[in-house]
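A protein chain is absent from this complex, but the other protein chains hold their places.
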Amino acid sequence: MKHIRSILIANRGEIAVRILRACRELGIRTVAVYSDPDAAAPHVRSADAAYCIGPAESSRSYLRQDAIIDIALSSGADAIHPGYGFLSENANFARAVRDAGLIFIGPPAEAIETMGDKTSARTLMIERGVPVVPGTESAVASPEEAEHTAAEVGYPILLKAAAGGGGKGMRVVTQPADLRRALESAQNEARAAFGDDRVYIEKFVVEPRHIEIQVLADAHGSIVHLGERECSIQRRHQKVIEESPSAIVDAELRARMGQAAIEAARACGYVNAGTIEFLVDRDRNFFFLEMNTRLQVEHPVTELVTGIDLVKMQIHVAEGKPLPFTQEQIHFRGHAIECRLCAEDVRNNFLPDIGVLSRLRPSQGFGIRDDSGVVEGSEISIHYDPLFAKLIVWGMDRTDAIGKMRRALDDYCISGVETTIPFCRYVMDHPHFIDGDFQIDFVQKHYRPEDLHGPDSDTEIAAAIAAIRAHETRTTVRRATGNGQSGGPERCSPWALQYRAGGPGA
Amino acid sequence: MKHIRSILIANRGEIAVRILRACRELGIRTVAVYSDPDAAAPHVRSADAAYCIGPAESSRSYLRQDAIIDIALSSGADAIHPGYGFLSENANFARAVRDAGLIFIGPPAEAIETMGDKTSARTLMIERGVPVVPGTESAVASPEEAEHTAAEVGYPILLKAAAGGGGKGMRVVTQPADLRRALESAQNEARAAFGDDRVYIEKFVVEPRHIEIQVLADAHGSIVHLGERECSIQRRHQKVIEESPSAIVDAELRARMGQAAIEAARACGYVNAGTIEFLVDRDRNFFFLEMNTRLQVEHPVTELVTGIDLVKMQIHVAEGKPLPFTQEQIHFRGHAIECRLCAEDVRNNFLPDIGVLSRLRPSQGFGIRDDSGVVEGSEISIHYDPLFAKLIVWGMDRTDAIGKMRRALDDYCISGVETTIPFCRYVMDHPHFIDGDFQIDFVQKHYRPEDLHGPDSDTEIAAAIAAIRAHETRTTVRRATGNGQSGGPERCSPWALQYRAGGPGA
Amino acid sequence: MSVHYTIRINGNEYTIERDEQGGFTVNGAPLDIDYPVSSRDELLRFRHRSFTTHIDETSPDGTSYRVNVNGWDMHVDLEDEKTALLRSLQSDKATKVHSALVRSPMPGKISRVLVNEGELIEAGQGVVLLEAMKMENEIKAPSAGIVKFIHIRESDTVEKNAVLIEIS
Partner (left out) sequence: MSVHYTIRINGNEYTIERDEQGGFTVNGAPLDIDYPVSSRDELLRFRHRSFTTHIDETSPDGTSYRVNVNGWDMHVDLEDEKTALLRSLQSDKATKVHSALVRSPMPGKISRVLVNEGELIEAGQGVVLLEAMKMENEIKAPSAGIVKFIHIRESDTVEKNAVLIEIS
């Protein structure tokens, strides 16, 4: 059991700031690393010590394992927190950190390796009885075998070419009568496309939701789960809105999924915070998808409903201390929703945007949490992820939380880049979201940019007045400085007089 | 049971913003009123409609009962929320609002009247068995009666002149042997000072703490308590730091105080949110002090530990709906602390300060709540209370909450006025505060401005460098514009060159 | 002297007159506006509603503004009588030339060009794949037409607003 007094945070942006805050609240000294364009970033300013590790490219800065470990050693850090992304799921890095005599705030390298390989993870889960999407482990040998397997797996099933991709050689079969014909055509298509007609059978998960379970494990064999996070609202196959609890998970399902997640963590010898992702079908069957062996972007929703600070628990567990609570002592209160604020143009296919945040005033008040990696004046550049902040709310129940999120999104004041705020605001008003009736295809099914709310006519009139005032001031200034064309009969607008006199608007 | 669709908020500053936020989260339309100097205040901007009600003086604006009721009626409001201060404990106003056919979001006028009069409140509490500071109801008639009463009340006792004030005619007596002499001298002093030698006996509360209980009552006779708030850290007899739970209140004492508070509320026919203030002595005896028949400044600490939104509950109860929970369903989680951020000079006797907030960036992150009535650019003027914002934190336990408050105070970025932040930061590090060992005289006993933390020498050096750079740029600019003395051999500082080239610091 | 403006925002048109005293008439009806003093932005109030306004961008010719009002970002096109007249005189010539530019919405690397010169394309059709911020982004044609000129090649690095393709 080693006491951690100083932590190097091998990350940037909002998660580096999040971890720094936890450390500072614990009285732990912080060491930041940064790339050239991040020299003035918030995570650098609030650290006790900050070291430049290279230029913008991640491979030459935030991914430089040796440089990071060297700085940790020379700056007197006891431990390294990798955040998410970058080196967080790199088993070699976890091992190198430990070999250097430092504490890696994360799971053992072996657990990262086991769960990082999809095949070994799937095999291990099957061994331990954690449900995976049922299917064949090898290609279908004959139509008869296919019929047998399909009946076992249960319809609807998915035929999938071994060499497949882009939907080619793929067929959904909903009833036994269609199987032979579908198999034949899938094989033909696969042969034509890839020169390989091997086809697998897998259960087709109907209207799946993405729901995950947070686990926390200490080095003494205790593992608890902290309930679920509903992450079905996605764009570009990336989560954008998350919540806890899920509208479709009740105490009984939570207990079963939680138990499966604990079993998964135990199977790979897991220690520290981790997440088991599941697909949940229409009938609330759940299937193991993968394990994220690190802290996740959406961890705050779990913190708000359980009242447990996951980053502080990561540090606690990394020191070798036992978990300070049992499963029975974990209680869920209220409802939390997170909106990821990304620099993206929601009217144009969620294309990333860049720019300088000329204004930034996050929302405030009861139940509003702002986890941000930027301040007013920060630049969102092409080099890193477009996620710049997370807006998380807690409410007494789901309705209250949705009301809070609406208000918080309306209050969020930002200029300089396009953001996901209008999209999130749209979702908060969507009847399917309000009813909790959505799946991972929500965006494709229910979102059309032309349905986004627009300002009302008074707001447009205010914009018109503001533009006219700016226009007339501008014209007058240009004339005064000899910059515009020589004046006609109207030499000076009444506005300009007011501006000069320090009147309204000055 | 009437559904409230629109609320007029008869207040300003942080509490008006707080109430507005709750309304907006509930989808309730908001009407703001404002005095001339508040025309651009945040509470005005975020309301759906805003009406000017007069000049700066409260008596000609925020206290104009008729004007406020007229605006409520003409703007289509169903209800008026008075906030705290101003008209919130004015029984006439509560009555006038109801007579106008509007809902007053607060208790019945009769409850305000009963509890607003100290004598009637004390009498009522004695009747209902709520402990009050024991003492005589009439002046002491003889030394023998004094001895008898003192023995009954229990030493130490306080002798108090009926006409008293400023400590004159007042004596603390710790043992029976001293009583007669003390009585005589108190009577003599009172006669000399006020020409009236009547003296009362009251129990002397030793090392008292100010602890209060939040109650919530509906119109159907249900009353619950939401635990206590510890408000002993005061300056100028005004609270400045509050927390929940109190370090000295355990479940058993909480239940007893809660029961007494419910009894007090029931006695006066209370409906809506209210607070019963108690003095608690060294031996954890508690005595009724007064009831605040309104929402309080420090209500957020209760919200954070119970997860109950008090403003939303006020509206809910005002609609005539029953409380949505029973006493058994109220649970306390973690620990909350509030620091009142006031424009005051903590190095100079907490003298109020005024100014424009040239910079303002509140703290952010998990467990940090900012209830503020200002934004960057707001002016803190002489006209109203120096309280401009409240910083409230929630932590897993008291230690965690103190760590969070330290970090949040360090992160709070403000310029333009002196604030109570350095004092609050000092308290968070004070061993007596950390140990929970303090009483209402904490400031007098433990606070000396010269003990405030100061910046370390590197921070001072940074200030020196910044000043030199500003100085050299300034000098160069003055010379360039012909504003300074004509140049010597040093015509241009190296900084100026860099500034002109748009280099560092530009 | 009063000035008449024609304003276009989000497809809506407003006729606004500013008189000598600085008063406004909107679509024929006078509008009484307050301007509370605010140090960080400009505040307007009318019909008891508050509007916090902020000019984010101005076009070089001063006829187009990007204005933020209460968090809403709007593009405001502004025309006074003189400009309107000028435009109406030029409009005959202007309508003859009809060509659209596909610009890069952000800096990035061209990962694939999806069309060929001379190809007939539809509005909304993907024309270029641009790699930026670790993602592949499909750039779409703003209007239908024939691909007139392709300014970039695969693996090219482009700046924000660089012209990628011309459609005529």
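Every chain is named by a letter (A, B and C) in the order it is written, and numbering of its residues begins at 1.
Simple rule for what comes next: contacts are C-beta pairs under 8 Å (C-beta built on N, C-alpha and C of every residue); 3 or more make two chains touch, one makes a residue touch a chain.
Remember, predicted model here, so these are calculated numbers, not experimental data.
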item: Which displayed chains the unshown chain touches; value: A, B
item: Residue in contact with the excluded chain [from A:D48, A:E202 or A:D281]; value: A:D48
item: Hidden partner chain, touching residue among B:L73, B:A151, B:A192 or B:A466; value: B:A466
item: Candidates B:D70, B:E110 or B:D353 - the one touching the absent chain; value: B:D353
item: Options B:R236, B:H331 or B:K445, residue touching the unrepresented chain; value: B:R236
item: For subunit A, residues in touch with the removed chain; value: 39-40, 44-51, 75, 356, 375-377, 379
item: Interface with the unshown chain - residue positions in subunit B; value: 236, 345, 348-349, 351-354, 358-359, 382-386, 410-413, 415-416, 454-455, 457-472, 474-475, 489-490, 493-495, 498, 503-506
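Assume only the chains that are shown with their structure count from here on.
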item: Most widely separated chain from subunit B, with each centre as the mean of CA atoms; value: C
item: Inter-centroid spacing, subunit C versus subunit B (mean Cα positions, whole Å); value: 50
item: Whole-Å gap separating subunit A and subunit B, where each centre is the average of the chain's CA atoms; value: 39
item: For subunit A paired with subunit C, centre-to-centre distance based on mean C-alpha positions, whole Å; value: 32
item: Sequence positions of subunit B contacting 2 or more other chains; value: 46, 375-376
item: Junction residues of subunit C - those touching two or more other chains; value: 36-37, 49
